[in-house]
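Once you've had a glance at the structure underneath, I'll fire off some questions.
Complex shown without one protein chain; remaining protein chains in place.
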Amino acid sequence: MAAKPKRAAAAKRKPQPAIDPATRLKLYRTMVECRMLEKRAHDLFMQNLIKGTSHLALGQEAVAAGFGVAMREDDYTFCTYRGHNHTYVRGVSMTAILGELMGNSAGLMRGKGGSMHLTSVEHGAMGSYAIIGAHLPIAAGAAWSAQYRGTEQVSVCFFGDGTTNIGAFHEALNFAVIWKLPVVFVCENNLYMEYTSIYDVTAVRNPAADRASAYGLEPILIDGNDVDVVYETAVDALERARSGGGPSLIEAVTYRHGGHSRADPGKYRPDDEVQKWLGRDPVPTYRKRLLQLDIDEQDLEKIDTESLAMIDEATETARNAPLPDVDIAWIDVWADGGAQWRN
Amino acid sequence: MAAKPKRAAAAKRKPQPAIDPATRLKLYRTMVECRMLEKRAHDLFMQNLIKGTSHLALGQEAVAAGFGVAMREDDYTFCTYRGHNHTYVRGVSMTAILGELMGNSAGLMRGKGGSMHLTSVEHGAMGSYAIIGAHLPIAAGAAWSAQYRGTEQVSVCFFGDGTTNIGAFHEALNFAVIWKLPVVFVCENNLYMEYTSIYDVTAVRNPAADRASAYGLEPILIDGNDVDVVYETAVDALERARSGGGPSLIEAVTYRHGGHSRADPGKYRPDDEVQKWLGRDPVPTYRKRLLQLDIDEQDLEKIDTESLAMIDEATETARNAPLPDVDIAWIDVWADGGAQWRN
Amino acid sequence: MAQLTYREAVTEGLAQEMRRDRNVVFLGEDVAEAGGVFKTTVGLLEEFGPDRVRDTPISEQAILGATMGAAMTGLKPVAEIMFSDFFAVCWDIVANQIAKTRYMTDGQTNLPLVIRSGNGGGARFGAQHSQSVENWAMAIPGLKVVAPAKPADVKGLLAASIRDPDPVLFFEQKSMYGVKGEVPDGEHVEPLGAAKVLRNGSDVTIVALALMVPRALKAAEELHAEHGISATVVDVRSLVPLDTQTILSEVAKTGRLVTVEENPRLCGWGAEIASIVAEELFWDLDGPIVRVTTPHIPLAAADSLEDAMLPSADKIVASVTELVD
Partner (left out) sequence: MAQLTYREAVTEGLAQEMRRDRNVVFLGEDVAEAGGVFKTTVGLLEEFGPDRVRDTPISEQAILGATMGAAMTGLKPVAEIMFSDFFAVCWDIVANQIAKTRYMTDGQTNLPLVIRSGNGGGARFGAQHSQSVENWAMAIPGLKVVAPAKPADVKGLLAASIRDPDPVLFFEQKSMYGVKGEVPDGEHVEPLGAAKVLRNGSDVTIVALALMVPRALKAAEELHAEHGISATVVDVRSLVPLDTQTILSEVAKTGRLVTVEENPRLCGWGAEIASIVAEELFWDLDGPIVRVTTPHIPLAAADSLEDAMLPSADKIVASVTELVD
């Protein structure tokens, strides 16, 4: 099982009109903002301003960005502890995310959730789940609800390669297919679980795509570092779900630039592998493509500058926010707002 | 999903020498004994001598018999609540099984397990498990142990079609393949879960065989009512496992003649379906084949008579056994024999 | 008032709420076409149709995951987990996801859902189909936990559970499905978190739940008739919220507490109530607090062995007389 993955290739798709320049700029902007956000998060760890753990997706921005741009505002997303980007692309502010990482009152949940549980129901970001597999059936449930209510909302569920080996994956996929639910399952195959290669512990080469047929689905294996490919695949899958065509399972091959979490320097990865993937960094790669496509470099620089200003401002606001009031630890265990289990 | 299953066809196998007559008689005898055993169990319910629930496999005898005859004495079996036959074919006495169903001191576990938990470690019958899916990883663990100890034992795990949709199925299959464990997973597809058709809730046509590729395994779909086919498939899979070739997943299509359990008359099944399958009853079908193969009818009659005598004797012994001593309810919670959780 | 079985009261409670609110949907294994393996949901598919009453695969994580996702997005789903022992295969969704999500999201999410399940022993189903696991649920902050003893409560408390904005685990004692009782006609809703005093006494307060309630009542009769001991009997009905007011005030009156529970001994809800009383009512106690429980063992399948292990009226009588004499 030590084989390297075969070169990820875009799945066969019906020919589509080229992506328009405005959308391309939006894709670029989204990736840059994600990149800034997580680099800043990394800096804040280094300054010990973030106390708990945190899981960065540096290098994987194309997946969140491609989907974020393709989704309808009222669609739902469900993601993992590695979900800063997936939450951000739905419209949540950088301040709210950084504040949550720092555990202060500027945080999206004022510190009650933490880095692994970013949620903004208002933006359709229905939660970040830290136990492997759990959110796949939950995302299916949101899709069921949309189907029942007839709203044409789609539920998008992001997870990692390692997640394909846990039972909940299997149950959710089968369930979604038999009920023809409007849900898109997106496996970000970044080649590793925590510190172990997915290829050491998986019976098939492509952990998600090679399982699609077990649910009567088409295998969809794409380059997760190519934001255009992700975007087009997302458009397809969302459209299929929205129009009653049922679920999709997409495997997007990508790579995280750093370790699994704050505690991990990622030393188990061969140097040449890391180098190869740094060379495929989705952000500069896309920048280059846009220039080739005659997009004005000034437009890109403007995005870069604006994003930097944004994250600087967010950092300032977030780091100056006071600690949460301790009383909030007592509220919202139950719907009456309280923690009272007795009467 | 309401489609009927396609006609089960024997998987492609390398040509094998014909099954010898002695083995054929053994297969016949085993099926007849299973049939007698469970018909008697049914009678004992009717007389209210069996109190709890019970799940008969009348009609499915060919699977247990085919494997039972093919297995080595020191191989392991793991089965479900519908496991009277699978336990019996390992060499457990009819008395011990009927006694357990009646909850008395003649029982295999003196009433502590009951119908759903028949176990005889001495015979390699490592337990009947009543929670769907659990025993698949457990069977993989026994296989791991055999592999580690280098004993060339094989672990055989029986389960139903409905079990293919639970998470533990998925985890066990992947796990067994990556560790190349000597385990044979046998799905008895009897078309129904409790009262619901497997085709109503499964994303693929063949609930096990169509999932094999998700674990890098060959699909093996066989006629589970043809004991010769089951036997030959078992010989193959056992040999593969024993010689280090790793696990197999076999789907044997079959049918239960009665309802799911004692409480169920099975009325949800269309009459013509029941009739069709009664016409494919593995026991008389095999009897006919043996006669066509010039096996002496007297040999078959002898088996019929001896089996009847056996079950009659076992019934007498079992029904006359005293109730278990109540004290046994207090023992063997822990290995010291007791139930003492404090010192 | 109609005489209904406990089983029929489940159907009535569900149907009442489904008629009232189109967002109430119901899913589980064999619940639709077959009407449930315990026949608790017969007729619902016919009345409410296949969009609202749905059969599922044997995928408890998917069932409860879907239930949670639906509850987060506007529905009020009711799920059935056939036997409460099977909570073990989907405990993550219950204990880690459903229970914690409102809190972790700082109150952003609502989870108005109910999970009904057949709980408890007495049906000779053996160790993996007979557990009383209401104490597992009580141990998890964020859940509500209800366990009715009588058909009227089944209907009224199930209705209240469905209307409740929080996730409720609703434990039906499976060997009581055939038990009959009076059930109010028409709309019937009982508040959650209210224990019920079923009998007033002066010597001892017996606190019981579900199948233990009729046994406690029977024991109280016998204590009165044969030992001249006068016992209060309280049906807890809901473990979360817990009606500590009623329990404390009833124990204060008699000065003695005996809890009767079906759980294996360690960390059952009886221990919780006993320690609340030992902390808050210590100075009013006239004697030790006694817990009657199933011993700390799995349950055997054989009827003779199962009966010997579950708390019986006789065992309650014996424990109380030892305490009070």
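For reference, chains read A, B and C in written order, and residue numbers begin at 1 within each chain.
By our rule, a residue touches a chain if its C-beta (ideal position, glycine included) is under 8 Å from a C-beta of that chain, and two chains touch if they have at least 3 such contacts.
Treat the numbers as computed from the prediction; the structure is a model and nothing was measured.
S.K.: Which chains here touch the chain that is missing from view?
M.R.: Missing chain, whole complex, touching shown chains: A, B, C.
S.K.: Of the listed residues A:19, A:121, A:201 or A:335, which contacts the missing chain in the full complex?
M.R.: Considering all chains, including the one not shown, the answer is A:201.
S.K.: Of the listed residues A:60, A:77 or A:115, which contacts the missing chain in the full complex?
M.R.: Of these options, the touching residue for the absent chain is A:115.
S.K.: Among B:28, B:67, B:88 or B:144, which one touches the chain that has been omitted from the display?
M.R.: B:144
S.K.: Quickly run down the residues of chain A that touch the omitted chain.
M.R.: Output for chain A: 51-53, 103-104, 107, 110-117, 129-134, 162-163, 165-168, 193-196, 200-202, 263, 268, 323-324, 326, 328-330, 333, 339, 341.
S.K.: Going by the touch rule given at the top, which residues of chain B touch the chain that is not shown?
M.R.: 76, 78, 108-110, 112-113, 117, 119-122, 126-127, 129, 131, 133-146, 148-149, 155, 167-168, 171-172, 174-175, 178-179, 328, 331-337, 339-343
S.K.: Against the chain that's been left off, what residues of chain C make contact? List them.
M.R.: Listed in rising order, the touching residues are 85-89, 91-92, 94-96, 99-100, 103-104, 126-128, 135-136, 138-142, 240, 263-264, 266-272, 274-275, 277-280, 282-283, 285, 287-291, 296-298, 300.
Definition applied: only the chains that are shown with their structure count from here on.
S.K.: Centre to centre, using CA atoms, which chain is the farthest one from chain A?
M.R.: Most distant chain from chain A: B.
S.K.: Give, as an integer number of Å, the spacing between the C-alpha centres of chain C and chain A.
M.R.: Between these chains, centre-to-centre, one finds 40 Å.
S.K.: How many angstrom lie between the centres of chain B and chain C, each centre taken as the mean Cα position?
M.R.: Their C-alpha centroids are separated by 36 Å.
S.K.: Averaging over Cα atoms per chain, report the distance between chain A and chain B in Å.
M.R.: Going by mean C-alpha positions, chain A sits 45 Å from chain B.
S.K.: Touching at least two other chains at once: which residues of chain B meet that condition?
M.R.: 133, 165-168, 200-202
S.K.: Any chance you could list the residues of chain C touching two or more other chains?
M.R.: Within chain C, residues 56-57, 59-61 contact more than one other chain.
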